[in-house]
Structure formats: C-alpha cells, structure tokens
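Only a single protein chain was left out; the remaining protein chains are all shown in position.
We call the chains A and B, going by the order they appear; numbering starts again at 1 in every chain.
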Amino acid sequence: MNPLKVVLVTGRTVEQGIEGEAGKLREKYAKKVAVVELDAKDLKLLGIDEGRPVLIKTLHGEVVLRAIAAKGRHPGIVFAPMSPWINIVIGSETDGSGMPTFKGIEAEVYPTDERVLSIEELLKKYYGQEISSSELTSQELAPKNGSGGEQLFKDVVCPFCGCLCDDVEVLVRNGAIVEVRKACAIGSAKFLGHRKERALHPLVRKGGTFVKVSLNEAIEEAAKILANSKYSLLYGWSSTSIQANALGIELAEILGGVIDNTTSVCHGPTVLGVQGVGTVRATLGQIRNRADLIVYWGSNPLNAHLRHLMRYSALAKGVFVPGRKQRKVVVIDVRETPMAKMADLFIKVKPGQDYELISALRMAVKELDIEAEEVAGVPVEKIYQLAEIMRTAKFGAVFFGVGVTMSPGKDETLENIIRLVQDLNEWTKFVLCPMRGHFNVTGACNVSLWMTGYAFGIDYMRKFPRHDAAIWTVTELLSNEDVDAALIVASDPLAHLPKRAAENLTKIPLIVVDPRFNVTAAAARVFIPSSFVGIEKEGTAYRMDGVSLRLKKVVDPPEGVISDEEILSLLIDRVKKLRGV
Amino acid sequence: MEIIIKGGYVFDPINGVKGEKLDIGVKDGKIVDPSKLDERNAKVIDARGKTVMPGGVDIHSHIAGPKVNVGRLLRPEDHYISFIKAITGVKRSGTGKTTPTVASIGYRYARMGWTTVIEPATPPLKTRHTHEELNDIPILDKACFPLVDSNWFILDYISKGEIEKCAAFVAWLLDAIKGYALKLVDPGVAELWSQGKGYGLDLDDEIPSFGITPREIITGLCKVNRMLKLPHSIHVHCNRLGIPGNYSTTLETMRALEGMGDGITIHITHAQFNSYKGDNWPALRSGAPEIADYVNAHEHVSIDMGQVIFGGATTMTADAPFEFALFHMTPIRKWAGSEVEVESASGIVPFKYKKKSIVNAVQWCIGLELALLIKDPWRVIPTTDHPNGGPFTRYPRLISWLMSKKAREEVLEKINKTARRRSVLPDIDREYSLYEIAISTRAAPAKLLGLEDRKGQLGEGADADIAIYDLDPTKDLNDPDRIVKAFKYAYCTIKNGETVVMNGKIAKTSYGRTFYVKSSVLDEELMKGVVSEVKQKFKEWYTVQFSNYIIDESEIRHPEPLVMGG
Partner (left out) sequence: MTVTLIPKEPFKVLIDAKCITPDEFAGKSLEEINSLEVYEGSLVRKLGDLFVIKGDPEDNVDETRIVIEGDVWKVCRIGEKMSGGSILIKGSAGHYLGRWMQGGRIEVRGNVRSWLGAEMQDGTIEVFGNAGSFVGGRLRGKVGKKGMKKGYIIIHGSAGARVGHGMVKGTIIIDGNSGPFPGSEMMGGKILIRGDCEGKAGANMIGGSVIICGRLPSVLPGFYIDDIAPKAKVKKEKIEGPFYVFVGDALASRICGGRLYIHKASNPHLKVYEELLEEV
C-alpha cells in the first residue's frame, strides 16, 4: 500500500521524563518512549489499530515504533518522544547552528509486521554495542547510606527541570528519602527513585567486556584515554552543578579539547539568537506578578515543566495579576497540545514555518501590509488579531520552547522572535523566556560564559577559547568524526543525538560519568558512577530565568560513590601528571 | 614569603610619602618594616629608578554578575578579537575586550597594578550569580554593591516614613546577600520601567505605585546609610543620566544631601554622563564647570569620572529605559533588557564612541574637565565606568591625559571641531602629578570605600598589595607614551604578599577576598520584627523561598566580612 506521508515532530513527554529519570535501560522506558502518536484519522488511513507497530522512514533511516492515538487532533503530523529509537531517523545537518532538526521532518509511515526493538537490540543493531551483564551495570536498589532517625528538609531545590522549584519538602528516614512533598510527578520520581537502578562500581572494558575495578583504576584508565587523545570532546554538563562545570572547563583547557553542553541540542539557537540581536528577559516573578498576557510558543509546560503554570505563569497568583482570569493565554504550536485546550487563543502553525509566522506578526505589529492571504497556515486576519492582543497587553511574556529552537530556521527563527518582542516594547512591555529543560543547563551556559566568553561549543585547541556553533558542537564534531575521545558527564547523548553522531560516539574511546549506567555507558570504555547533584551532593544551579539557587544534599550517596566534582578533580590531577604539565 | 622592595620612588599618600626613595617590606601578606626582614631569606626586588605605589583600587567597574554575563553572551564578536592563552599551572585562559571573562579581568587589572575592584551593581536576587563570578576572578580583592533604589521593601518603608525599619531591612539585605554598599541607579526607575515608563524620570517626579519621588529615595537611603555606619556613602547614578540638560538634576541631587552629616554623604558615579548642558543632542555642552564648582565648594560629595574612551564599548546599566533609548540611537542593532522581580531592571547596548561625533567628543572633554577642574584629588576618581565609557584596560591612557596637557592636545586635534570649540578643556593647564595619580587611583578610592586601613596605602600592617612601575619620576614624566607603557604593564604587582605579575607578565594565579558588610548597629528587636515582616511579604512578592535567597558565607571563596558597629 501507499505510505502515509507525514511531518514528524519529536519532543519531550511526561512519561519520557519520568521513565528517563528512573533509568533508560528498563523495559518500561522502552514501552513508554518507543512510540509514535498518530491522529485517529491517520491510524484509519493506515488501516491499523492503536498499539500496532509502524515503520517510520525518513531520508536518514527507518525505525519501527508502536503507534498510539494522539490526544489532540493533528492529522498529517506524527509525534514521537525523544529517544534512541526515533533518533535513528533524525539527520545530522544543523544548518551551521549545531542543532539538528528534530521537528518538522518529512517522513513516511508504513504498517509493519516487524516488532519494536528492545533497547539492547537497538544498540546492537544500529551501533554494534552489547550491554554486558546487568549485574555489573546496575543494581535494583542501592543500599542506603546514612544514620537512623527522621529529618524533614524544607525549601529543597528540585534538580529536574529548568523551573528549579525551591519549595520542595523531602522527608528522610534512616538515610533514605521516604516522602517528597510539593514537587511535580517527575521531580518526585527523581527524588524517590534516586536509589533505583544505580550503578555502584566503576567499570573498565577489558577485552570487550566490562570489569569491575577500583575507583583509582577507573580514574587512571580515563585519564590515560584523555591524556593520550589528540582532540577530545567533553560533553553533557546540564544535569550537574556549576562547580562541576567549572572543573570541566578547566579540564578542557588543559587537554586542548572541546567542551560543549547540551544547550547545543536544545536551546543553542536561543543563545545564537541573543548573539545576533540581544534579548528581553525578566525573572519569572516579574512575569508572574505583572503579565496579563502569556504566549506559549512551541512550548508545552504540561509535558515538560509541570509546575510552571502554577508557580510562574498562566495560573499563578501575582501581585498585580491575581490569576488565570486576569491573564490572556495564547498558545502557538504545530499541533493541538493539551496546552492548546486551556488557551484563550490557539494558533496552529505549519511545522517548520514558525519563522514566517513571526515575520508576519512583526509586520502586523509595525502596521505594515502583508500581501499573502495566509502565512504558515494562519489567516492574515488572525495574525493581525494576535498582534493587536500583544500590543494592547500591559505586560506580555512569551515562553518559547524547543518547538521553536528545533524547527527549521534555527537561530534565524530565534533572532526573529526576539526582534518581535523588542518591537513590541515600542508599544508596551514585553519579555521572553526560554523554557530550558535540564535543571542546570542555564547554569552550564552561565559559567561557560564567564570563564570562556561563550555559552557552549567551545574549543581549546589553541589554548584559548574559541566558539563556533557550526564547528565545535557535539553533533557537528561527532557526525564528522572530528574528535578522537570523549568524556560524557551527566548526560546521555547516545539516547538523544541523531544516529550518525551517536554512531561515531561509539567508535571512539569513551568515558561516561553518570549516576546511572545509561544508554551511552553501554558504549563506554570507562564508566564511573557519580552521586546525584541536588540529592546527594550540594552545588549551584540556575533557573531558566537566570536566578541561581543552591542545591541541597539531603542524603548521602551510595557508599564508594563520589561526586562529579571529585571525579573531575581527580581526572584533572591525573591528566596533568600524565601530560607532564 | 618575605619580600623587600628596594630603592624605589614610593608614592603612598595616606602616609604622606611623596616619591621618596624607600624600601618596603612584605611578610605574610602584610606590609612590614623592611629593616626587620632578613635579606638572605627574603626575595629582593630591585626597584631603583622605578615607581612604587599601593595596588590600584577601582571603585566602579562592571566586572561580574548577571548583566555582565549577558553582555558577554551578546557580544561574541568582542571575544573573537581578544584572548589570553592558558599556561597550565600559571594562568588560565580568557577572552573579551569590553566584556572580558573572569581570567581576563583579573589578569589585566593585575598587569596594570590594580588589586582591588568593586562591582557596583548587582540585583540582590541574582547576587549569588555575582559572587560566583567574583569567586572566579583571579588575583583581585573585590566587593559588590546591591541595587536598592527600586526595591519594594525599601520603597514601601520610605513611603511610610519608616526609616529605622528601612535601615533594618538594608542591614539584613547586605548580610543576606553579602553586599558592601548601597547602589542607586536612576533612583526609582526600575519600578516605572516595569510598566514601560521611566525615561527622563527627574528628582521630584512621583513614582505612582509608591507615591514617592527619587529625592525621597535618595535622602531616605542616605539616612539609612549613616544610621548603619556603612563604610561607603550611598553610590548614586543620578536621575536623567545620558540626557542633555541633566547637569541641573545632578546639582539638585548633590544639594539634596547637604547637611546630612559629616564627611562624604554621596558618591556620584560616572559623573561625566550626568554633566550635560544643552537642550538636545546637537546642542550638547559641558556642564562640568558647574558640577566642579559645586564639588569644590562642598565637602559632602565625591565623584568618579566615567570617562569616555574613543572606540568600542558595551554599555550596561540598571537604567533600563535609558538603554532602550540608546538602542534607538546606535546603528548596532542589539539590545538586551532584563528585569528582576521586586528589585531592578537593566539593559545592555553595544556602542562605539567616535572622535568625529560631536556628542562623543563633548563627552570625552567633560570627563577630563571634571577631573581637572575639581581641585581635591581625594574626591574625584578616574574610571571609565567599565565597560560603559570604554574598557578598564584604557586606564593607562586616561592617566596620561590627566598627567599631560600634551597628551590631551594630541587627542583634541583629532576630535570634532565644534566639540573642541565648545569645550573648556583646551584652556585647562592643570596636569596631575604622580602623587595625585597615586591619590586618585589608590588612596582616595580606598578611603571612600572605608578600606584605608588596609588598602590604598603602604603603611605597616596594610595588605601587601603593591604595584611597581617601570617609570622614573625624575625623568620619564614628560613623555605621555612612556607613562602609558609603564601603567599598561606593571614591572611587578604584588597581591597579598605574592608576586603575581613580573615584567608585565602574569607569574602566578591566586584568588582574592570578597568584602561584605555586617552591620550590627541596630536594635535586635527591631531587626527581628523587620525580618518577620519581610518573610511574610516574601512569599507573595518573590518566586524563591526566603531561605534560598540568603547566600551562605560558604558560597564565597574567601569571604571577608567588615563588621560595623556592635
């Protein structure tokens, strides 16, 4: 039969968040994320029921996923959670921005009799990696480590997303977290599940299989890989403290390698947009207290930032704006997300045409004529209507997400949306705020800026920082095989990068530092378990609006497990000795 | 580690030393009597034919914090062109010309012989960020001034006339966020900017949401400042900055603080930007003579220059509406605005000062006129309001202009002719002596900051922060280029008793202290009452918890509290 031609959009989901936090090597994770959401109409066209496997094919590859029915209606658009599965069909072209196109990809969908691969099968088939015995790599439950008694920690900062909710209460009994209050489902899952599936031993691959080694041996092995490399990539950094980030930057400087953080595959274009035209920011409290208009553009807090609405935006109680009734809410997205349902105005933009819609809005705000009758699938009258809503607001705020940054246009789109907000300031007060994902990706950018002058994608080849998103970003470097070793800290690129980049990561000597034996670790030469920052280790993190907060340590890490900071300090010492500097 | 600096021409104004040949001893990070040191154990630095001064003190330079970091983000092109290479074990790498990174800031100041630098504007809610950057600046001692002029708690207390409670709040705030002094930027403007207003706010305009005027904010906070016995006066960026005709507002602001007590009651920062006469830009004229006359006749004011340097700059200030206006005046179409709940707002716009621009040329003249017409070097500090008027790395050039009429004339010849005609600068013959430079770049800022017992001087017991310049005051002072070269690359900089710069090159990376103020002047009951009021409001006003707002001493690399009163 003829394939169904669709536009593929990938993104975060609550399930992906929760299951990812609990460990990606579990069957449950695969069940929740190796799926694709199709509109009921499209399922019908394919002649299949929900739950059946489908083959997704793009220019870059094909993969089998389980079809599920979409909650909102969006025929012709299919949605897949970010995962190692869907990345098989994502290309590595970044248009010079470092950011692959994760959204608005032309794809074909076929019914199939093949089944969805397990993560083990996927890694073997596409990356030639075998995960060795799970006994070594993870334990069901890390033994708790700590003294008896009960303690309630108040005002704990949640180390999950860029919201950094800092009112969380954590009850610890006999050294274990037994209850979490006020946090969202994902945040709670992270706190309560921190001991699950923990890797407790440093591992080094010997003769193809992992062997349990002492911490010293693992550090020595890792330091050797780095010291002997000509050009190494240090990547990750968004789920750890800025203190660890600073050490990572120092290590990159000593090595003459590249350091890049996950910004390059989430809000990299946002950073590049600011480089081009500036920005108009405000802290979340300013928005909560004053905004009578909130626009969510390609962002879906109901899936990715669960308490955002209540604490900071649409539903929050502000000093001058008491609540939802006094705020107008506009949602702009390629599909009818759950957010769209709570909006006063929903604007459905054609995938990949956010740029055009922003331009049209800017024209309307400036009272210039638009010749076309519709732009990006939106009738021009509706665009003028939205422009008027924006201009007449007292204080407007745009929360934009990866729906904007990941779509074609990249940093040009971001420059344009920033320009829109700058233009609106000629009429009223308007600000914008990126919905940053990982809890400290904003911090990673900040510390990187004050130490190197650049937020991400930094090269030290010549012993001083250089930056170019078209060159020194993870996707560009890996998909072109430009580096000969990699250290991954607090991230799981094999689960999140396009196939070609991920594939090359598995071919070079790889060191992984993470609290869990994650997907990337399966391809590592050295794996060093670390403690959870914000649960087992203190440090500083930056909220999406740049407010920095102190993460707390509420329990001890599992015995023998040390922090990213300590691991990096040891690595720096060893690398210096090996290099003789 | 012991050091003896032998035979240099020493300039130490606080101790009245005016270029005499003296030896200076250093032990355990402090200045000691050199005769008590044993030359065989000490490192001897031959300073014969050289100038020895206390380490430089910069009272106003935007070196750290959220706004500075957004400036870096905004300007990658500023980083392509300027960098420092790392030498593992000796120095870290850095980039940036007008928005340098932490390492570039620390090393370049040290290389010029400066050892203490103040970040003059940090929104309290984001001050943890500021401290984290300060922590990472090598070599220098530093401190930061929280922005207080649009803080709701403060405006609320002032509007109710509750100055004591306001003082208690300020005391709590300084301790909570580890700040040093009170910074007022276009007082009250951030509150108006939240509604898109505020450009041109004048001293007696009302801020409707609180029913008070900038005048009340300034005088109120001046009273608070004196009540708490803070080491530095209020540090004020006057209303109507960067608007022609603003010199009258500046005069009014200074007058408003007459009779507030002994000594300095107000520091007017980057006064150049607030000394404009004329009704519009083309008619811009210098108001420096009027400002200088006032300062000469009144003892309660100190200023810093805010000198403009021709070339690239990055303007950044908590005067948000001014930056938005500037965004419309420059061809470089970049603007970064930022607002902080309950407290502050700011803006950043890259800018280029051009010699041929009448406005920029008049600005250049005004800064120098202020410094040359104000007679008392203890009350006028050379700054560029880095990076607003230009980067701090241009201080050597600025010093040469102060010291040499010839150097000024070289520039005057190249600037816009109308500006030159309008300026009184060509008629000013005054040239700073090296001693006056030592006052205005060392002793005076240290004294204004209340740090004169340990900074800005070379007396026994002071911190061993010392600059040695390859400049022979008996023969090199007639050559401005020689002055520039000497100050650009210090022969030697000693920080806290360690040699950090030798022959103009970084020799060692150390990390300095961060000063902050703990005031225990006020009654404990009052403090308790105010803190509980603050806690109440906090939930309603802020999006962070009260406890998480407070910065612990452990978050600062080398904290150094100054306890006032008590």
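Keep this in mind: contacts are C-beta pairs under 8 Å (C-beta built on N, C-alpha and C of every residue); 3 or more make two chains touch, one makes a residue touch a chain.
What you see is a predicted model, and the numbers here were worked out from it, not measured in a lab.
Remark: the omitted chain is touched by one listed residue; of A:Val64, A:Ala469 or A:Val555 this is A:Ala469. Of the candidate positions A:Leu122, A:Val375 or A:Leu570, contact with the hidden chain is made by A:Val375. Among the residues B:Lys30, B:Arg333, B:Lys485 or B:His558, only B:Arg333 touches the chain that is left out of the figure. Between the chain not shown and the residues A:Leu293, A:Ala360 or A:Leu494, the one that touches is A:Ala360. Listed here are the subunit A residues that touch the chain not shown: 93-96, 229-232, 255-257, 272, 275-276, 353, 355-356, 359-360, 362-363, 366, 368-373, 375, 408-412, 416, 419, 460-462, 468-471, 477, 480-484.
Subunit B meets the missing chain through residues 74-78, 80, 331-334.
One rule holds in what follows: only the chains that are shown with their structure count from here on.
Between subunit A and subunit B, the centres computed from C-alpha atoms are 40 Å apart.
Contact residues of subunit A toward subunit B in the complex are 154-155, 157, 166-167, 242, 246, 250, 253-254, 271, 274-286, 288-290, 311-312, 319, 394-395, 422, 425, 428-429, 431, 445-447, 449-455, 460, 462-467, 540, 542, 546-550, 576, 579, 581. Those residues of subunit B lying in contact with subunit A across their complex are 64, 66, 68-70, 72-76, 78-80, 83-89, 92-96, 99-103, 125-126, 128-129, 132-133, 136, 194-196, 324, 327, 333-342, 348-349, 540-545, 547-548, 552, 555.
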